[in-house]
Structures are given as structure tokens and as C-alpha cells.
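A single protein chain has been omitted; all remaining protein chains appear in their positions.
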Amino acid sequence: MKIHVKYFGQVAEAVGKTEEVLDLEKGTNLQDFKTRQVRAYRIPDPHSVQIAVNQDLMEEKDLEEGDEIAFLPPFAGG
Amino acid sequence: MKIHVKYFGQVAEAVGKTEEVLDLEKGTNLQDFKTRQVRAYRIPDPHSVQIAVNQDLMEEKDLEEGDEIAFLPPFAGG
Amino acid sequence: MEKKKPKKVFVSGAIPPEKIANSIANHQSKTEIGAHSIFLGQIRADEIEGKTVKAINYSAYEEMAEKVFHEIREAAFSRFDMTCAHIYHSLGEVKTGEICLLVFTSSAHRKTAIEACNFLVEEIKAKVPVFGKEIFEDETHQWKVNR
Partner (left out) sequence: MEKKKPKKVFVSGAIPPEKIANSIANHQSKTEIGAHSIFLGQIRADEIEGKTVKAINYSAYEEMAEKVFHEIREAAFSRFDMTCAHIYHSLGEVKTGEICLLVFTSSAHRKTAIEACNFLVEEIKAKVPVFGKEIFEDETHQWKVNR
């Protein structure tokens, strides 16, 4: 299944891109996917990185076709 | 002894003037003076009227030559 | 050494929005500032027993009021780590919808700026000898009292 992945701030800097489309095994778990990306791209300080799925912050989810997964470093608005 | 008296807001309205110079007996007490003025001018709601002597709020004082006594109704700044 | 004369707080009539924009623009060179907190008092068209307020006419025991404004400002500086604080208050007539009070505080951090601004507003309402005559549309009036 295809998912869209977005990277922001220092995560985008570490990953070297701001988005990509990945083809995952059906039913991949969100935390497993995060761990995989953190290792693959050596994303620093992974505990501070929150994940949004389809624009909502989530910790647990079985990913689905077409999901938009965003890697969000600490917020710095205002 | 001469003292300067100032009236503000609804007190000035009741008194019918904004200031006057009065000749009082030496050592007149502030509260006695307030009571006298409240009666003479029928100043309404006297408990809500604060008195400043030489620009400082005061409740007790023996008045002195040249004192500036202000009758201040409730504040409404802002 | 001469003591610096306190800045005047009272302005004649309403406080124009441009005055606020100018205050903000004047702080852009102060790069140690991270936050501004601004309070504006605006004249409300209150309805009281069927009559509507159209303006407030402000008067004050001016010499004492400027002294108390100065004391309140000094108290705020000793209590909060502010960079600047500005206060403007109207005298004379201010129509409904117009601004009668501007309190503007600046600090490195937001909590300080916000707390200092609140402190100043509450102190001004409680301690400054300013009087407000609420003028109704039929030209009758009543005297405003701060709650």
C-alpha cells in the first residue's frame, strides 16, 4: 500500500527531503514505521518527534493505503 | 488658617464648584472637616468619597495651613 | 543631577489606533524584547434603563493622577523584569467605539509582559483619581464606577 510521508524542520534537515511516497506492507504499525525511519535516516532525538496521521497527532495506528504521515519536531510557534 | 479644597466628578456636581479656599480653625481634624462639608453641600453617598491631602489619600490628619484637600468620588479610570 | 520628568499619561480625547502602531514600530530596534502585551479600553454603548451611552467624559485630579500613574509604573518595574511600559489615558470626551486607555508592556519573555500588563491595568482601575461621566443619547448622564 502507498503512504505519503512528510518531514519538517530539523527532521527534514536530517532526512534530506521534505516528502516521499513509500510502498509499505499492508497493516504496518505506526510505531514500527517511525522506528524504521528513525534508523534509516538517523533522525536525531526521536523521542521529541511527534507523528501526525492525516493531520492528527497519533501514537498508535495500523497504517492504511493513502495515509499522510508527518514527522514533526518540537513546535516553535509564536 | 487657609486651606485649598478641590471637588471632583459627582462631588463637584453636588457642591456646584470645583474648588474653593476656606479659612479654618487651626488644628481642624480631617474627618470633622469632611463631615462638615458633606452636610453643608449635601454630598451624596459620603462613604464612597475618599479624601486626598496634598495628593495622598488619607483618613486621619490634623489639617495645616496651606493643605490641599481633594474630595474624590469613586474612581472610573480605564 | 536633575530628576527625569515623568512622561505624561493623559491625552486629550480618544487614543488613535495609529498611536498604538507607532508605539509598536518604536520598539523594533529593541532586540532584547521577545513579547509585548497590550491592553486597550474601549467605550461601550451600554444600555441602562432604556438609554444608551454615547460617550464618556473623563476628568481627573490631574496632578495627583500623574503622580499615581508614575508610582504604579515604578512599582511594576520593581516587580517585573520589563524592558518598557507605556500608559496613555484619555481626558475629555471619548465616543463609544473609541479607545480611552492604552497599557503597553514589553519584556524578553511572554509571561512577564502579560503579568506586568495585567498588574498595571488593575492598579490603574483601583488607584488613579479619574472620573467618568457617561453621557446618554438624550444628553442626560450618570457617573461611572469601576467594579
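Lettered A, B and C in written order, each chain numbered from 1.
Definition applied: contacts are C-beta pairs under 8 Å (C-beta built on N, C-alpha and C of every residue); 3 or more make two chains touch, one makes a residue touch a chain.
Here the structure is a predicted model, which is why all the values come from computation and not from measurement.
J.: For the chain omitted from this view, which of the shown chains does it touch?
T.: Contacts of the omitted chain with visible chains: A, C.
J.: If the missing chain were put back, which residues of subunit A would it touch?
T.: Contacting residues on subunit A, toward the hidden partner: 6, 8-10, 52, 55, 70, 72-78.
J.: Could you please point out the subunit C residues that touch the chain left off the display?
T.: Interface with the chain not displayed, on the subunit C side: 17-18, 20-22, 24-25, 27-45, 96-99, 106, 108, 110, 113-114, 118, 121.
Rule of thumb we're sticking to: only the chains that are shown with their structure count from here on.
J.: Give, as an integer number of Å, the spacing between the C-alpha centres of subunit C and subunit A.
T.: 49
J.: Between subunit A and subunit B, what's the gap in Å when you average each chain's C-alpha atoms?
T.: 73
J.: Using CA atom averages as chain centres, what separation in Å is found between subunit B and subunit C?
T.: 26
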